[in-house]
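Removed from the display is one protein chain of the complex; every other protein chain stays in position.
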Amino acid sequence: MTDDFEPKIIVLVCNWCTYTAADLAGTSRLAYPANIRIIRLMCTGMIDSKYILKAFLDGADGVFIGGCHPGDCHYINGNLKAKKRISGIRKIVEQFGFDPKRLRLRWIGASEGPEFQQNMTEFVESIKALGPTSVKDRMIL
Amino acid sequence: MDEKNLQDIFYDTVYGRKILKCIQCGTCSASCPLTGLMEHGPRELFALIRDGDMEKALRSETPWYCVSCYQCVARCPQEIPVIDLMYCLKRMSKEHGLVPGSHKMPDLYQAFSQAVYSHGRISEAMVMAHYGILHPVDAFKNISVALQLLKRKRLEFFPRQIIGRRWIAQLPAGEKVRKDIQ
Amino acid sequence: MKYGFFPGCSYNSAAGYRQSVDAINRLMEIDLIEIPDWNCCGATAFFSLDEFKALALTARLFALAQASGFREIVTVCNACYTTLRKANQILSSNPETVSRINKELSKEGLLMEGNFTVRHYLEVLYNDVPAEKWSKNLTEKFKNYKVACYYGCQLTRPWGDLDHMEQPTILDRFIERLGFLPVDHSARTICCGASHTVSYADECGLLVSRIIREVHAKGGHMITTLCPLCQFNLDSWQKNLTHPIPVPFFTQLAGLALGLNPTELGLNKLLVPINKVLSREL
Partner (left out) sequence: MKYKKPKIGVYICHCGMNIASKVDVESVVEFAGKLDHVAVAREYKFMCSSPGQQMIDNDIKKLGLNRVVVASCSPRMHELTFKKACEKAGINPHYFQMANIREQSSWVTRDPEEATAKAKDLVAAAVARVAFHRPLQSREVAVKKSILVIGGGIAGMQSALSAAESGYRVYLVEREPSIGGHMAKFDKTFPTLDCAACIMTPKMVAVDQHENIELLTYSEVVSIEGFIGNFKAKILKKPRYVNEDKCTGCGVCMEKCPARKIPSEFNERLTTRTAIYSPFPQAVPRTPVIDPEQCRVLAKNKRCGVCRKFCEAGAIDLEQKPRYLDIEVGAVIVATGFKAFDPTPLTNYGYGRFPEVYTSLEFERLNNATGPTSGKILMKNGQAPKKVAIIHCVGSRDVRYRKYCSRVCCMYSMKFAHLLREKTDAEVWEFYIDIRSPGKLYEEFYNRVQEEGVHLVRGRVAEVTDIPDNQEDFGRLTVIAENTLTRQAKRLLVDMVILSVGLEPAEGSKDVARLVGISTDGDGWMTELHAKLAPVATPVGGIFLAGCCQGPKDIPDTVAQAMAAAGEATSLLSKGTVSTKTEISYIDPDLCAGCQTCLQVCAYSAIQFDAGRCVSVVNDALCQGCGSCSVACPSGAAGVKHFTDKQVMEEMEAILIQECIYDR
């Protein structure tokens, strides 16, 4: 692990809650590490397992999924479906040789700009602590 | 040290920044049982600190009147830990030599801690003896109560000395104010 | 039932507190094991002067309890109770301070680790001793004695987890269980002046008289407390009042309810005598 390791982190968020929270973090000028790359989806319920695996295989150091709090899903219960699916994917991610700690799911509501900032900061910290993924090295070779 | 520095030091303590939430409603000052004795209540103290009038704030007698009853904390609409801030101000004023000379509580606390250093425990009589040297009038006022206690075998002068008293006496002085870890 | 016990410095000189606690322990089969070589908790004085030392003093207590195999410490004093709990909370979130303190403690061969539970003796009597155990042994004769429960300020604060911060009822419920008549009043948690009574006697006298007047107005025959300092302040500052009200400890009332005689419970040590109230037919 090197000190100047800057991980690349894919953040898959739902349009209604967490994307709005990210916007709010922006309008409130709440700075967080630049390692974050947000991809907007309509609902965490549409996140396919292959998105997550592809992210890791293409060299992402961490994947963060942010959805609405239970009960607040714009599509009734898409977030809960996502939760179920992601606990399953965790095992597959591990089988592929990635630390499952690199995959994190959190509920961040539309009004929670500071929580978004905090979650991003913490996740980047924890990925930095884990270091680069081994697959990345393989790819460069 | 100038007042700006003192303000920064205060803000860097564990709860220092909490006073920025104060809406100056006066609930703390009105809740305080000894508010009548204070030149200004905790509310005003926070206003002084926010204005940067640090010397006035640190020389204030207000924190030394605090009895730690937590009435203000129980009622503060902004959940400001007033009592912890009072402790912090007392320690800061001690560290910077700004303890108000007119107030008697520093002497009582000193008497209390001396008893702890020498015996590990305290007895009321012993604290009174230490304190009475500095404030004979207060001690005198208490004599009639002391006699009554003596009559009922409730007064013992020396607390039992404990083995750990030497350990307590050798404790290094800690930092007076704890910094905010974040 | 066995507990680590921290008596606190005022326990011995408090009017019959030790006698009554011992008596209750005997009858209720409670084993309070005094923490060996315990020291003063530091009270408000040390927190006002040097926080590190204040934390070290309490940490030593925790370490001593730990060495004796206790993670739970019972106190009989509101000030000790709050000081220990406060310190425990600070220590448990400041590992760095703990390790510095442990370096000091190692000179005495002591070590403090983890969290400790600090409880007031009232909790033990109310929650741990089954209600039936009380009711089995009670006498009926106190059912018309109106008792005002005075909680003092620190028992329920600053967290309010034992009971409501301003309107606690746990002592009222206990007193009722003992067969007394708790009286509703508004002075439950207002301050008695604490240690400031020494230096600012006249002003604190007003605080005490406010409590006594309120209890008198609400018809209380006595005031019961659970803290040596509260008891002392309420007991000793009544000399100028026209209607002094005796201030027994809650443990002394428990002893009376169980049929023990007043002297056995140290009730003769109260400055405002209780005999008149006890001998009155109600």
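As written, the chains take the letters A, B and C, and residue 1 is the first residue of each chain.
Keep this in mind: a residue touches a chain if its C-beta (ideal position, glycine included) is under 8 Å from a C-beta of that chain, and two chains touch if they have at least 3 such contacts.
Bear in mind the structure is a predicted one, so any value in this text is a computation, not a measurement.
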Let's see if you follow the contact definition: name the visible chains touching the chain that is missing.
A, B, C
Considering the complete complex, of C:D37, C:E104, C:D172 or C:E214, the missing chain is touched by C:E214
Considering the complete complex, of B:S29, B:S93, B:S123 or B:N142, the missing chain is touched by B:S29
For chain C, enumerate the residues touching the unshown chain of the complex.
164, 166-167, 186-187, 190, 210, 213-214, 217
When the complex is taken as a whole, what residues of chain A touch the one chain not shown?
8, 10, 16-17, 19-20, 22-23, 25-27, 29-32, 34, 36-43, 45-48, 50-51, 54-55, 58-60, 68, 71-72, 74-78, 81, 85, 109-111, 117, 139-140
Interface residues of chain B toward the undisplayed chain are 23-32, 35-36, 40-41, 43-44, 71, 74-75, 77-79
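Rule of thumb we're sticking to: only the chains that are shown with their structure count from here on.
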Chain B and chain C: spacing of chain centres that average the CA atoms, whole Å
22
Distance between chain A and chain C based on Cα centroids, please, to the nearest Å.
52
Residues of chain B touching 2+ other chains?
none
The answer for chain C against chain B in the complex is residues 9-10, 12-15, 37-40, 42-53, 55-57, 60, 82, 94, 97, 104, 107-108, 153-154, 157-158, 160, 165-166, 189-191, 193-196, 198-201, 203-204, 207, 236, 268-271
Using the touch definition up top, name the residues of chain B that touch chain C in the complex.
33-34, 36-37, 63-65, 67-71, 73-74, 81, 83, 87, 90-91, 94, 104-105, 107-110, 112-113, 115-116, 120-124, 128, 131, 135, 138, 141-142, 145, 148-149, 152-156, 159, 162-165, 167-168, 171-178, 181
